[in-house]
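Working notes, beginning with the structure itself.
Only one protein chain is missing; all other protein chains are in place.
As written, the chain order gives the labels A, B, C, D and E, with residue 1 at the start of each chain.
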Amino acid sequence: MGQIITFGEVLMRISPRGNKKFIQSNLVEFYFGGTELNVGVSISNFGGNVRHISAVSNDFIGDTAISYLNKFGVDTSKIVRSQRPLGVYFLEVGAVMRASTISYNRSHSSFSEIKPTMVDWSQALSDGDWMHWTGITPALTQGAYETLKEGLLLAREKGMQVSADPTYRSGLWKYGNDPKETLTELLHLSTIFIGGINEINEVLGTEFSYSNEDFIEASKLLMETFPSIEKVFDKIRTSLNSSWHKIRARMWNGKAFKETEDLDITHVIDRIGTGDAFAAGLIYGLQHFDDCKAMEFASAACALKHTYQGDVNYANVNEVEAILEGGVTGRLKR
Amino acid sequence: MGQIITFGEVLMRISPRGNKKFIQSNLVEFYFGGTELNVGVSISNFGGNVRHISAVSNDFIGDTAISYLNKFGVDTSKIVRSQRPLGVYFLEVGAVMRASTISYNRSHSSFSEIKPTMVDWSQALSDGDWMHWTGITPALTQGAYETLKEGLLLAREKGMQVSADPTYRSGLWKYGNDPKETLTELLHLSTIFIGGINEINEVLGTEFSYSNEDFIEASKLLMETFPSIEKVFDKIRTSLNSSWHKIRARMWNGKAFKETEDLDITHVIDRIGTGDAFAAGLIYGLQHFDDCKAMEFASAACALKHTYQGDVNYANVNEVEAILEGGVTGRLKR
Amino acid sequence: MGQIITFGEVLMRISPRGNKKFIQSNLVEFYFGGTELNVGVSISNFGGNVRHISAVSNDFIGDTAISYLNKFGVDTSKIVRSQRPLGVYFLEVGAVMRASTISYNRSHSSFSEIKPTMVDWSQALSDGDWMHWTGITPALTQGAYETLKEGLLLAREKGMQVSADPTYRSGLWKYGNDPKETLTELLHLSTIFIGGINEINEVLGTEFSYSNEDFIEASKLLMETFPSIEKVFDKIRTSLNSSWHKIRARMWNGKAFKETEDLDITHVIDRIGTGDAFAAGLIYGLQHFDDCKAMEFASAACALKHTYQGDVNYANVNEVEAILEGGVTGRLKR
Amino acid sequence: MGQIITFGEVLMRISPRGNKKFIQSNLVEFYFGGTELNVGVSISNFGGNVRHISAVSNDFIGDTAISYLNKFGVDTSKIVRSQRPLGVYFLEVGAVMRASTISYNRSHSSFSEIKPTMVDWSQALSDGDWMHWTGITPALTQGAYETLKEGLLLAREKGMQVSADPTYRSGLWKYGNDPKETLTELLHLSTIFIGGINEINEVLGTEFSYSNEDFIEASKLLMETFPSIEKVFDKIRTSLNSSWHKIRARMWNGKAFKETEDLDITHVIDRIGTGDAFAAGLIYGLQHFDDCKAMEFASAACALKHTYQGDVNYANVNEVEAILEGGVTGRLKR
Amino acid sequence: MGQIITFGEVLMRISPRGNKKFIQSNLVEFYFGGTELNVGVSISNFGGNVRHISAVSNDFIGDTAISYLNKFGVDTSKIVRSQRPLGVYFLEVGAVMRASTISYNRSHSSFSEIKPTMVDWSQALSDGDWMHWTGITPALTQGAYETLKEGLLLAREKGMQVSADPTYRSGLWKYGNDPKETLTELLHLSTIFIGGINEINEVLGTEFSYSNEDFIEASKLLMETFPSIEKVFDKIRTSLNSSWHKIRARMWNGKAFKETEDLDITHVIDRIGTGDAFAAGLIYGLQHFDDCKAMEFASAACALKHTYQGDVNYANVNEVEAILEGGVTGRLKR
Partner (left out) sequence: MGQIITFGEVLMRISPRGNKKFIQSNLVEFYFGGTELNVGVSISNFGGNVRHISAVSNDFIGDTAISYLNKFGVDTSKIVRSQRPLGVYFLEVGAVMRASTISYNRSHSSFSEIKPTMVDWSQALSDGDWMHWTGITPALTQGAYETLKEGLLLAREKGMQVSADPTYRSGLWKYGNDPKETLTELLHLSTIFIGGINEINEVLGTEFSYSNEDFIEASKLLMETFPSIEKVFDKIRTSLNSSWHKIRARMWNGKAFKETEDLDITHVIDRIGTGDAFAAGLIYGLQHFDDCKAMEFASAACALKHTYQGDVNYANVNEVEAILEGGVTGRLKR
C-alpha cells in the first residue's frame, strides 16, 4: 500500500503535569503535536506508511521535533528546516467543570512562514496514495494556504484520495482570506469529508440541525456542491464535564446512513488530538475495511486516544479492534 | 473598594504526589495554606484587594511563605516575623473509600505564639472594608484568640463588615478556653455567618436537623441571639466517596431562603480549602452581586476549587461566572 | 499468635508514572511485588507476624528488594541470595477502555531457579501457624514446584493452616508439568481455598456456571475431592472499564453460604495485587474474626487496595474496619 | 531611597533538568528571565525598591510571568499586557567542554512589538532614582529602541542615575538600525558604564587590548566621548571550561583604577544571568557603599549567582557580604 | 558480637532537589536523619547489630520514620510513640561559595519532650555491648538530658563501651543547663572520645591550638580529667568551598599518636552526616580492627559519605576497605 501524506504544522506542546497550572509548578512536560501530524503518527502506529511534510526550526528544538516523528517511524526526510522558531502551544489541563485552556505562540513560526517554493511536491508525493489536510493550515497564512493548495492540486492530478477535516476555528483566519471561500476551493480538491453539522453549515452557509435527518440532508447537499466528495463522516462528542465524555460517530457514504453506539469515557486523560485520532482511524479503516467498520474503527480509536497523554494516539490496530469486539472492560493483559 | 483583611495561620502543607503515602515515595510537594489565607488568596485571584495578617518564621521557610502570598498579589507588608518555626501539616490524599489524612505540627508555631502586642491593628486595618475570621484561630491559643478579638473590636468600631466561619474542630481547643463561650463572644463582633447546622447547634446548644425548614429556624434563632449577624450562608457537601462529591448552598438573609442546585464533582482533585473557596466567593460576591447571586458564585467557586491542587482557589471571576451560565462541560478554551 | 509464612517470587515492577507508556517517558517508578509477597506485606501491615521465603539476586537490586520487605516489618532472615538476577516485570497502566499491559522478564530469575536444597524448611517454618501459596509458584519451574511441595508437606505435618490461591495463568506452566495434576497434588496439602468458579472448574474438570447455586455445588464437590479443604472463598470483580470496578465476595464454609454487597471503586488507582489483598484480608480475618466477618474484611481490604499505587496493600486494620462500618465516603481525617 | 526602574523583555526560559538535552527527556523546567529583569529581581532580593517595565502576553503565561516577579516583591503594576505571546528561550546546559546552547523564540514577542505609546513614562518613573538599560533592548526592534529612548530622556530630565550595560550581541540588531550609532545615542543619556574592552571598542571604534593599562585609557576616552558617564566597571570571566570559571572585576571612576582578586567557581551550576548579577550588585553597591566596595560587592554577587539555577540571583546582602569578608568555604549555616 | 545502642532524635529532613532553594521549586525530597540515628544506620550497613532508641510521633510520619530505620535493618522495637510531632529540619544545599543552610523545627518535638520514664533502659540495653551518644541530646531539653544520663549510667554499670561525640552547638542549650558542666558529667560515663580541639577546649576550658602537638597534649589532659576515657579520635575537614573538601583524621590512644593522609573530595554531593559516618566507622572499626586501622576505616567512611545524598552512609565494609587499599579512582564495577 502506498504512502499517506500529511501536511501541517509541528507544534511543541508544553504543559504542567496532571491538572496543574503554570503558576503552580515550574516543572512541565513537552510533546509535539499539530492536527495533521497527529493523524500521521496515529496511522503510523497502525502500521501505515506515512510521510509528514512541514517546516521546522533549524535548531535543537527542530532536531527534537524530527526525532519525535522518527520515533514513530514517520518519514521525515522531506521536512524543511527554517530560520524561524518552531510554533509552541501552552496547555493547562482542566478537570470536571474546569475547562482546559490553550495559549498559542505560532503566528510567525517556521510553518506559518512556509512558502510554496519551499516544498517540492512532486518528490513529497512520489509514492503517495492518500493526502490529508485540515482547515487549520489554510487558516494560518497566505503561504501555508498556497503551499497546501499546490500539494492538493498535484495529489488530485495523481489520482490520490484526499481527506479533508475542515475544522473551522474562529481564532485563526487573521491574514485576510475568507474562510468560506478558501475552504470551498480546497474541498473541491477533496474526496472524503470528515466533519459535522457545524463545518457543513460553515461551508454551505446553511443552518442544519444536529439531528440524523438533517445530517443526511446536509451530507447530500455537501456532496452535490462538491462532486469530488464521496463520503461524509461525523464524530459526536457529549461532554458531561472536562473529565467525562462520550463519543459516537455517524456517516453518509452516498448510499447509506450508519451510526455507532456511544463509547463512555468515564475518566478522560487527555482530549487533545482525539478528533485527529478519529481521522487517522478513518483513513486507516477506509484503506482496510468497509465504510461502516472504518467508522467504527475510527470511533474506537478516538475513544482510546482519550486515555493517552499527549497529542498522538499510541494505540495499535489490535488495541482498537479489541474495542470493536466489545472489549471495553480493560482486562489486564499479561 | 477598600481592602479585605484576613487574619490567620500560614501553614506549610507537605504531601506526596498523587495518591501516594509518605512511605511510598520520598519526593513530595509543598504548598502554603491555612483557612483564612486560602480565603485571602482566592479573593485576590478574583481581583479583590487583600491584606493578610499573620506571624511567620524568620528563616528561609518564612521567606518562601511570604513570596508565595506575594505571587498572588496579597499584601504581606503587615506580616510579623517570629523566632518560632512556621506551622506544618502533612497530607496523604485518599481516593474512593480511602480517606485523606492530615497530621499537624503547629502547636508551638510562629502563629500559635502570636500575642496582641505583635500586631498593630490600626495600621493593619487602615484601608479595611471587610475582615474575615474562622473558628480555627481562637481554637489555637490564648494569644491567637486575644489578637483576633482586638482586631475584630477595631473592625466593628470602624464599621467594617465581619464574616465569620466558626468551623468547630474538636481536635483543637486544647488551651483551656470554652469553645461555645469564646465563639459566642466573637460572633457578637460579626455580621455575616458562614456555616451550617452543626456550627449553629454548637454555638446555640440546639439540636436542629439538616432540613431546609430547620435551617431557616436555626438561622432566625441565630440572628436573634446575635443581632449583628445579617445573613447566614451554608454549603452542603454530599460525598459519594473521597473522589466524588456534590456541592450545593443555601442561605437565609433575614428575608428569604434560597438554595442552589447540586454541582456534581465527579473527579475530585483536591478537596482541601474548598470551604474557604466558598467563603471567598461569598465575600467577593456580597461585594459585587445580590445575595442570591453571591451564594451561587460562592457555590461555583467552591466546586471549581475541587479541581485545583493545593489549598487555594486559582479560579478568576470569568471562570466562576462561566459555571453560573451553565458551562460545566469543560469545553476546551483556545 | 504464630508466624504466617509466605513463599514465592520477589519481582521488581517497573512502570511509567500515571497512565503513560514506556515510549512516552524515560522516567519510571519501581516497586517490588509478587503475589505471595503482596499477601505477606499486607498481613504485616495489619499487624501480623510474617516471614517471607524466597530467593533474590546477590546484588544491589536484591539488597533493595530485601530492604523493601524490611520496611514493612516482614522477616527476611530466611531469604536466600542467588547468583541469578531478580525477576522483573514491566507494567503500562491503562485507563477506561485501555487495558493495563504487563511484560515479564522472570524465566531464569533467582526464584525460578530455586531448588529444594536451597531452603531449610524446618527453620523457615519454625514458629509457623499458617502457610500461604499460590498457583504461580508451581507454574514456574520444576524447582519452584518441588521447593513449594516440601514446604507444604512439612507445614501440614506441623498442623499448620495452609491457604491456597491456585490462580491458573495459561501464559505460565511451560516447563512440562500438567497444571491440573500438579495443583491437585498441592491442594491435597491445603485447608483454605481462595478462588472462584474458573479455578474450581480447572482443577475438577467441571463446567460450573458463575451462579451462587453453582458456586455452592462446586464448593461442595471441591471439598469432597479434597477433604483437607475446609472453606472456599471467592472474590468477584465487575469491571465497567479499566478505571471503574466493583468488588464483592462469597463463601461456602461447609455449612453456610454468605455473600457481601458490591463495593464501588469509581476511580481505580492500581488494580495489581488486589486479589492478594483479598487473600491477606482473609488470612488475617480468619485468625481474628468469624468466617463471615473475615470475608467482609477481605472484601473491604481488596477494595481499599485499588486506591494504593504499587503491588501491596498499605491499609491497616482500622482503615479496613472503617469500611465495614459503612465509612466509604472518604471523610477527611485530621 | 527611591525606586530603581528596569525596562526590558520578560522571557520564559525552558530547559531540561541537569545537563540533559531536549532529545533526552520531555520533562523540563521553566523560569523567567531577561537581562534587565534579572537585574531588577536581584536588586529586590538585596532589599532595593524595584519597578520593572515591560510588555507581557495577555494569557496565563503572562499571568505566570507577573506572579513570578511579584514573588520577589518587584513592582509589576506598570507592566503592559499585549495580544502577542511572551518571548521564549530554550536552553541546553552544557558541562566541561560542552557549551551551553540557547535558541530564541522572541522576534515577534509581546515586548518586541512594544511601542512608545504603550508606556506612560511619567508614571513609570514617578518615584525613580535610578534607571537601568542594556544593549539588548535597542537591538530588538525600532519600537523597543524608541520606547527605551523616551524613558531615558525623561530619566535624565528628572536627574536620575542611568546605568548602561551595552552588551553587543551580533545575532540581534536585525531591524535596520546601526548598533554603534544607536548605542552612542543612548550612552549620551547614561551615567554609569558597565562593560569591558569589547563594548568600548565597539562603541568607540577603537582597538584597545585587555590589559589594565588599555582599560584605563579606554575608560578615559569613553568618558571624554560621553561626558555624562562618570564611572566604568568591567567584569572579567576566565573559563577553564563550561563547569569551572573564575570571576574578577576592575573599574575606573575618573580618579582611580581598582581591581579585585579572582573568585574561583569550581562547580558552576548556572552561568546565565551572572553578568546581570554583577550589574545588580553594582547598582545596589553604588547606592550604599563607596565605588571600590561596590565593585567588590558586584563581583561577589556575580560569583554567587553561578550557584543558583535560573536567571536571577537569589542571594541577599548578608550572603554577598560574607564573601567580601573571606567566607568562601561554604560553612554550613544552622 | 552484641548490640550497639544509639539514642537520639529522629528528624525528618526536607530539602529541594539539587542546589535549589525552597523559593525555586515546590517539589522537595525528604529523608530521615539525626546525628545518633545516622551513626546507627551506618553501622547497620556495615553489618553491625544496631538498636535505635528514640521517641517518634504517633502518626503516619512516625510510621514512615520507623519504616525508614527498618529498611536498614536497625532494631526499632524499643522506639517510643508520642503525641507530639516529629522534629523537622529544612535544608537548602549550597554550592561553591554558597553555604548550605538549615532551619530547624524541633523545639517541642516528640523527642525533645521525652522523659526518663518513657524508656525502659534495662530492656533497651539488654544485649548491648556499646552505647553511643552525642552532645546534641543533652543540649535539647532537661528530659532528653536526664533520659540519656539514665541510659549511660546503666550502660557503664553493665560494662559497655560508651562513645561520646560531644559536638558543641551554640544554637542549642536553651533550657537552662550549663553545657560545660553537663558534658563533663556525661563524659565521666564515656570511654571513647570523638572530637577535636574545639570540643576539648570547650569541656576543659583550655585554649589548645590545632597543631598535632597541642592535640596530643589536649588529649592527655582530657584523659587525666576523665579517667574513663581511653582513646581520642579527631576528624579534620579542610573546605576549599561548599563543593570541595578534604578529610583526614588523627588519634591519641594513650600510647601513640597517628594521623591519616587527606582524602580529596573534589565533588561533594552531601556533607550532612559525614561526621556521623566517621563515628560509625570508628565504632565498627574499634570492634573489628586495631586503633590505627579503625581510624583509617572511619576516615574513609567519612569521605565516602560525602558522595551519598541524605544523612546516612550507605557504604558497606567492602566499599570502605577498597579506599583503604588505595582505590580512590572510582573504577566502574560490573
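Points to keep in mind about this one:
As a convention for this text, a residue touches a chain if its C-beta (ideal position, glycine included) is under 8 Å from a C-beta of that chain, and two chains touch if they have at least 3 such contacts.
None of the values given here were measured: they were computed from a predicted structure.
Of the listed positions E:11, E:37, E:66 or E:303, the one in contact with the omitted chain in the full complex is E:303. Residues 18-21, 23-25, 94-102, 104, 169, 171, 239-244, 267, 271-272 of subunit D touch the missing chain (whole complex, contact as defined above).
Residues 18, 29, 71, 263-269, 300, 303-304, 306-310, 314-315, 319, 322-323, 327-334 of subunit E touch the missing chain (whole complex, contact as defined above). Hidden from this view is one chain, which touches subunit B at 24-27.
The rule is short, and it goes like this: only the chains that are shown with their structure count from here on.
Residue-number overlap of contact pairs with D-E passes half for only one option from A-B, A-E or C-D: A-B. For this pair, subunit B with subunit D, the centres built from the Cα atoms lie 42 Å apart. Touching of two or more other chains is recorded for residues 18, 24-25, 71, 267 of subunit C.
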